[in-house]
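Of the protein chains in this complex, one is absent; all others appear in place.
And then chain A:
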Amino acid sequence: MPNIIFANTKGGSGKTTAALTLTSELLAAGAHVALLEGDPNRPLARWAERRGAPVIDGPKTRVGSAADAAVAIREAAGDSKLLVITTDNDDEAVLDWLQAAQGWGTFDIADPEGSPNQWLAQVISQAHLVLVPFAPTTLDANQVARTIRQINQTERISSKAIPHRIVITRANPGAVMTRDERDIRKSLLENALPLMDVSLADRPAFRGMFKHDALLSELTPDQVGGLPQARSNAAAFAEEIIEILRQPAAQKAA
């Protein structure tokens, strides 16, 4: 079961929205998805609870091992295809939860807090794919570089490849790129940094998943505008990620 982490040391880069968009596509395709949430604000847990999906409160569910965590997951998940595990305040137990979650779902998606923190570093070290969401502004560029450095140095010290891609989020939904986005794309490509072909556009439908406690496939045109474009964007985003996960580098990782 692949571990995918949306990692950026800066908040507001679109991590959680991108994570939920991917989750939404995977669930719609029939997968079991475990969401590992590091953000103490718990937006994913709250979204899941409002939908009636199981949520494990990690800090309250003390586990001493991955085996303990696996028992807690089996008990909480039941027949659900979605499970959210919050692990805020505990970068030691996160690896136990991660290992146990791998044994439960088809995909494991981690959404850390947007800050330079050990939780993020620990989960990166076990990832089959690290996605670095990046709202294309100069301000965010520096933090992307910091996240990529963390990945590269972990790769060097552990002698292990950690497949990663930068994904532009909050892109201009129109056909024309902003100047910032164009310049940043050019710089990333010139520096041979791995950039996903598909960007996630800034669309109301993506925010609508949180507003209406819904998957993208459950939203209706009277709830949000631009639904066909958002669905098409999300499908292309998920397809590219699945294609990356099929590549040998991701198969070998972790």
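Side notes on the structure shown:
Operating definition for what follows: contacts are C-beta pairs under 8 Å (C-beta built on N, C-alpha and C of every residue); 3 or more make two chains touch, one makes a residue touch a chain; residues count from 1.
Rule of thumb we're sticking to: contacts and distances are computed from a predicted model.
As stated in its UniProt record, the chain not included in the shown complex is "Stability/partitioning determinant", which appears among "Energy-coupling factor transport system permease protein", "Secreted protein", "Stability/partitioning determinant" or "Carbohydrate ABC transporter substrate-binding protein, CUT1 family". For the chain left out of this panel, the touching residue among A:Phe6, A:Trp47, A:Phe107 or A:Phe206 is A:Phe107.
Within the whole complex, the absent chain has one touching residue among A:Thr17, A:Thr61, A:Gln122 or A:Asn233, and that is A:Gln122. Screening A:Ala66, A:Leu83 or A:Leu129 against the full complex identifies A:Ala66 as the residue touching the chain left out.
Although one chain is not displayed, chain A still touches it through residues 1-2, 9, 25-26, 28-32, 38, 40, 66, 88-91, 95, 98-107, 113, 115-122, 124-126, 146, 149-150, 153-154, 157-160, 235, 238-239, 242, 245-246, 254.
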